[in-house]
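Shown here: the complex without one of its protein chains, the others still in place.
Chains: A, B and C, in written order; residue numbering restarts at 1 for each.
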Amino acid sequence: MDTRRPTNPAAEEILGLYFPVLDHGFVALVDYMGSDEDIERAARVSYGYGTRRTSETRGLIRYLRRHRHTTPSEMVELKFHCAMPIFVARQWIRHRTASLNEYSGRYSLLPLLFYRPATDQFQAQSATNRQGRGGVSLASLHADAVERWERLRRDAAEQYEWLVSHDVARELARIDLPLSTYTQWYWKIDLHNLLHFLSVRADAHAQWEIRAYARVMAGMLKRVAPLSFEAWVDYELAGTHLSRGELAALRCLVEVRGRDLAARPGAHVAAAELAGLGLSNREADELLAKLAAAPPADDFDLDLGAARSAEEFAREMEAAVPRVDRK
Amino acid sequence: MDTRRPTNPAAEEILGLYFPVLDHGFVALVDYMGSDEDIERAARVSYGYGTRRTSETRGLIRYLRRHRHTTPSEMVELKFHCAMPIFVARQWIRHRTASLNEYSGRYSLLPLLFYRPATDQFQAQSATNRQGRGGVSLASLHADAVERWERLRRDAAEQYEWLVSHDVARELARIDLPLSTYTQWYWKIDLHNLLHFLSVRADAHAQWEIRAYARVMAGMLKRVAPLSFEAWVDYELAGTHLSRGELAALRCLVEVRGRDLAARPGAHVAAAELAGLGLSNREADELLAKLAAAPPADDFDLDLGAARSAEEFAREMEAAVPRVDRK
Amino acid sequence: MDTRRPTNPAAEEILGLYFPVLDHGFVALVDYMGSDEDIERAARVSYGYGTRRTSETRGLIRYLRRHRHTTPSEMVELKFHCAMPIFVARQWIRHRTASLNEYSGRYSLLPLLFYRPATDQFQAQSATNRQGRGGVSLASLHADAVERWERLRRDAAEQYEWLVSHDVARELARIDLPLSTYTQWYWKIDLHNLLHFLSVRADAHAQWEIRAYARVMAGMLKRVAPLSFEAWVDYELAGTHLSRGELAALRCLVEVRGRDLAARPGAHVAAAELAGLGLSNREADELLAKLAAAPPADDFDLDLGAARSAEEFAREMEAAVPRVDRK
Partner (left out) sequence: MDTRRPTNPAAEEILGLYFPVLDHGFVALVDYMGSDEDIERAARVSYGYGTRRTSETRGLIRYLRRHRHTTPSEMVELKFHCAMPIFVARQWIRHRTASLNEYSGRYSLLPLLFYRPATDQFQAQSATNRQGRGGVSLASLHADAVERWERLRRDAAEQYEWLVSHDVARELARIDLPLSTYTQWYWKIDLHNLLHFLSVRADAHAQWEIRAYARVMAGMLKRVAPLSFEAWVDYELAGTHLSRGELAALRCLVEVRGRDLAARPGAHVAAAELAGLGLSNREADELLAKLAAAPPADDFDLDLGAARSAEEFAREMEAAVPRVDRK
């Protein structure tokens, strides 16, 4: 349809395409408002888009992000339709500055689809990151686990069907469905808060399953507001934060010479000296990790070939809803 | 431009038109996301718009509003460009659930435009509503007041120009500009929170000047989401709230007969009995006012003939910025 | 300990007492800030508490609530420690204007406690409220359901223990725990937003299980800010809202005579006339229900005799955490 609103061809191209995530989930961008130009327009409180060049817009957007002037980036809005396991939904919903409508298990019968972790993600508790998985594969255990998951889910599905077939209130019938059951929602958020979500959820400390969603959404954002996306990668995702002590350590090693930087000849900061600057062992390790070679960057580009239609997912969900005759 | 996003012809028609408010202010709808159909889509978490009839959408939207299921109405977003006196801006900004970018008086020179109340709005302090004006015109005083306003503003403008011409930091030069000085901002808000804003600011207890803005924005909302607008008028604006005591009074006067309602023969609740039901004198007056004849409803229709272009207002603002040569 | 902060004896009396809710859940008030007097102080922006009488404070608080001046009631804050089934937690967390810290199943092993609905709450889907239970008991089915619940939970617990005993990452081991599993959190909210929570969650349309929590929290609020609590009951909980059409119907039946109210002699509004005023069948039913006799009011008083200590619940939780030897 024809509109006088700001319109973005790269975003239009993916609008309404459903990108699969995990085994039964998806993310689709279903609407958006504004683009990089609208962030500039709001920051300058200008009467339209004028004749600014892209390089000027880029410069302003990078300046705003670098200096934490985040309010203009609230002027762009994205709306998603997503399906994810409930345990992922429970992490996702902690981000409060978003609008959300979830499929209601009190009102409707639930599709009985469950997330099954693949072998390569079936890992041991991490020894270093005390809340995640640690990279040690438990592949030999996976087949056993799959068998147990299958059995429990079959039983949970059978129980749900039994209860609703006896007309037990749906809000009660659902209470023994596992956290691996898929749910779905509409989720609307502005660009500033989406970037915060992505910073936290695309991070290596986030649970792998929610990171899979964050990666796809980052790819969508890249099409809605490419300059803001680039600034986020450069200043946040691939940047880092230094504490007072870390900065002090670097000042021992690097000096400013006019407008150049130089290594201080022979400068050296031993582990023990880091402690003297107030860094705990853990913080010292974190500093070493920051200065190690940068990991290869993810470009977050979407694989358009993987996208499916809304109808396809709608059919899969519909087919997973139990057919019940009330007894 | 062409878009696959939900598009609304009645909203498109006013997009980017600047509607004058007060003597130098304006409101323009510069972007929107979604419409009534998107509220339904989110409420039902459906895979597209399907084949729902308008009457079904209307029924759902009215049901949602009546029962305070407000989250689906967060799925529609409106973005405005507005100019208003600073004392109005200070009331407006109390609504925290919105995104805002204001013209910066630290960075830029300010246009020196001031709000001058018209004779009919130049009224005495209200005797009943302790915070507003009371309807008693002070027309005979108006000419004197205008003369005082003009003089003070001329002096304030002259002082501002003197300070910036001597290169005093703008953040300091502005501090004696009066609260009647116009400022401007971009303001983005979702439909749910906009309705709350309108309920509070289109209300008779709000200061007349901010009500003038709320009325225009209500007319814009009516074009973006007409069914939501209608539901808001029917359930909130033209509806009312009854306390426990007020409800008890009405139960004395009205009875339910099957599916009909009837006045209880001879029923009467004297002022003293209202006190017995817990109503203060003030509350009793409020109840009588609720039951008096309804005031004629405002239709909030926009006067398209009054709209001006962005360029016109841009020129007016630009012309009001002081021309300074630094000394 | 001694403090110069505003202190409230009725709140102090229950501070840190753990009130049981459902079969393994609880709510405890662990901290509070301010009371009714602080709402008044903020509303008047006064320099202390002065010599105001309780009747004046009460009048102001009722005025503020009646006229939706809600910001002063944000000045009181309550902090709770709560344990509830995950399906209740998922409804609760929809209230975004609160602070929350939940027990982490990624970091810690989870206590394996599950909610089992009692016979009297084991009901059929409601025929009228399309999302709740309907009052029709399914008691004859309950024993069967209990057996199924027990079996499934035993299997889920066994699976969880098997996975963590093989050192599978906790964030994965938990994914087949049922929604009936108990979780716990700290939850801090201001009085204004708590009242909104209570209005929605103590309502008859809320799921019975979360209402059980809301009732206890209402009793706690009553001790922290009794005048605000009373105003909420009088103006919201036991009051009602009338639409434009409902108000029109009542104006046909009731007239204002000076400062009295009287039933209009012979006035009658038939069901068909309600339709003429714009009320759907459903809305007509809702109006009749509003005018029917008031249900007996809940006083929300806490049963201090039911309260238990933090240690008691801590022990119960601790005992339900699986003991695992890593294999």
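Simple rule for what comes next: a contact is a pair of C-beta atoms (placed from the backbone, for glycine too) under 8 Å apart; a residue touches a chain by one contact, two chains touch by 3 or more.
The structure presented is a predicted model; accordingly, all values stated were derived computationally and were not measured.
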{"item": "Residue of B:10, B:152, B:289 or B:321 touching the missing chain in the full complex", "value": "B:152"}
{"item": "Residue in contact with the excluded chain [from B:143, B:175 or B:304]", "value": "B:175"}
{"item": "Residues of chain C in contact with the chain not shown", "value": "1-7, 12, 15-16, 31-34, 38, 41-43, 45, 47-48, 71-72, 74-75, 77, 79, 81, 99-104, 184-186, 188, 190, 310-311, 313-314"}
{"item": "Hidden partner interface residues of chain A, rising order", "value": "59, 62-63, 66-68, 71, 94, 200, 205, 233-235, 238-251, 253-256, 258-271, 274, 278, 280, 282-284, 286-288, 290-294"}
{"item": "On chain B, residues whose C-beta touches the chain left out of the figure", "value": "85-87, 90, 93-94, 96-97, 100, 104, 106-107, 115, 117, 121-126, 130-134, 138, 141, 145, 148-149, 151-153, 155-156, 159, 162-163, 166-172, 174-180, 207"}
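Assume only the chains that are shown with their structure count from here on.
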{"item": "Most remote chain, CA-based centroid, reference being chain A", "value": "B"}
{"item": "Cα-superposition angle relating the copies chain C and chain A, to nearest 5°", "value": "180"}
{"item": "Set of chain A residues in contact with two or more other chains", "value": "100, 104"}
